[in-house]
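Take a look at the following structure, please.
All protein chains but one are shown in place.
The block that comes next holds chain A.
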Amino acid sequence: MSVSAPRGLASSGQKLITEILHPLSAAEEQLSPGPDVSSSSSSSSSVGGGKEPGLTNGTPVEMSNPAPASQLLNRLQLDDDLDADAQDLTETRDLFVTVDDPKKHVSTMETYITYRVSTKTTRIEFDLPEYSVRRRYQDFDWLRTKLEDSQPTHLIPPLPEKFVMKGVVDRFSEDFVETRMKALDKFLKRVADHPVLSFNPHLNAFLTAKDLNKRQGLALLTKVGESVKQVAGGYKLRPRPVEFCAMGEYLDTFSQKLGTLDRIAQRILKEQSEYLTELREYGAVYSSWAGSEEQLQRPLEGVAGCVTTCCGALEDASENMSQDFLPVLREYVLYIESMKNVLRKRDQTQAEYEGRLEAAILHKQEDRTPIPVEVERCQDKVECFNADLKADWERWQRNKRQDFKQLLTGMADKNINYYEKCQAAWESLITVLQDKQTEDKTSETN
């Protein structure tokens, strides 16, 4: 595909697509007021029985998943209250993707996890309206590489980290698989949302082919892609135009801040865990004291119970932080790296153009022959690249704003939730204790 105007979609930039209901999933999908970004709600609604990677050998399943049209419409209507950006309001999506249902596959050679990738679409580029295939991480990695190669002027969303230290992280633990799956889902949704990337034939293959034969590859590398790839580092780098400089600086600072946020969040988790340990012991002392008391036994047990409830609430809150909050931060760090790479490629393209231009001018000083065709082509390339990059940048900024708005709001919600649980526990204890007090008083006066 060329990097010319994308077909179908006037713009992109809206948030990640909300969930597609799988007919087998028991859970109701959650219609939250904002765009359903956080994969926690999306995957929980469709993972249904897929929470634990089953030990059975999964086989690729192709099912048709008809979703009622009204549900699709509902989802589209949710995007109302977001950006006042005029473009976004007229958008209609016609490609929906989901990653869910992790399953463990055991073969003689290796053990690995596959995920179900479901697609629903009305695009003519797709033969069927629905697809369901199984893919493993390798396949996602292949897709990303192909996208990067074939669409070098565009920002490709990041994948979760590839390598995990075998001894340190359990690749098959529920938590790890779930976190990874959410990130893969996000990746795919971002690609599907992109006005250019979503039309990439590699994506099409990824979503539809029963067996992804990666070695074959698709002979549809763009010419632009090839030629951009062939830009050697032989051209002197030129100063960046101001706007791209600003982008670079922003990315550097933002990356720094994200790193700090990550460290703070981890520190909080650590402190919370130590607090939890002490709190448990503290509750136990109340229980043990209750054993030696008569009248005070119930009140003391009551306090011990409250403390235990608070411990549980804290555990939940901490788990949420590490499962939902931290991965998103880290993903953005990867996203920033991708963006920086694209900026660098742009710089190289510009370098090539200006280099050739200079050379051409030097040679043709005497003649009045027009600028050679390759130089013109380079100029085109640079201009296209700049345009694509700017468009992607805008989209990225909007997405980033939504993602972080949701992330931080989520963090606030979790904290509020935690305190609400604790408050409820203590309030019910007071009722019990005060009832007891009045009981005691009346029995006294009798």
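Just so it is clear, contacts are C-beta pairs under 8 Å (C-beta built on N, C-alpha and C of every residue); 3 or more make two chains touch, one makes a residue touch a chain; residues count from 1.
Basically, contacts and distances are computed from a predicted model.
Look at the chain that isn't drawn here: its UniProt entry, checked against "NEDD8-activating enzyme E1 regulatory subunit", "Sorting nexin 4", "Queuine tRNA-ribosyltransferase catalytic subunit 1" or "Proteasome subunit beta", names it "Sorting nexin 4". Residue A:401 is the one among A:210, A:236 or A:401 that touches the chain not shown.
Here the missing chain is touched by one residue of A:92, A:108, A:292 or A:443, and it is A:292. Across A:110, A:127, A:211 or A:278, the residue that sits in touch with the chain not pictured is A:278. Contact with the chain that does not appear here is found for just one residue of A:133, A:212 or A:300, A:300. Of the listed residues A:106, A:245 or A:268, the one in contact with the hidden chain in the full complex is A:268. One chain is missing from the display, and on chain A it is touched by residues 250, 253-254, 257, 260-261, 264, 267-268, 271-272, 274-275, 278-279, 281-282, 285-286, 288-289, 292, 295-296, 299-300, 302-303, 306, 401, 404-405, 408-409, 412-413, 415-416, 418-420, 422-423, 426-427, 429-430, 433-434, 436-437, 440.
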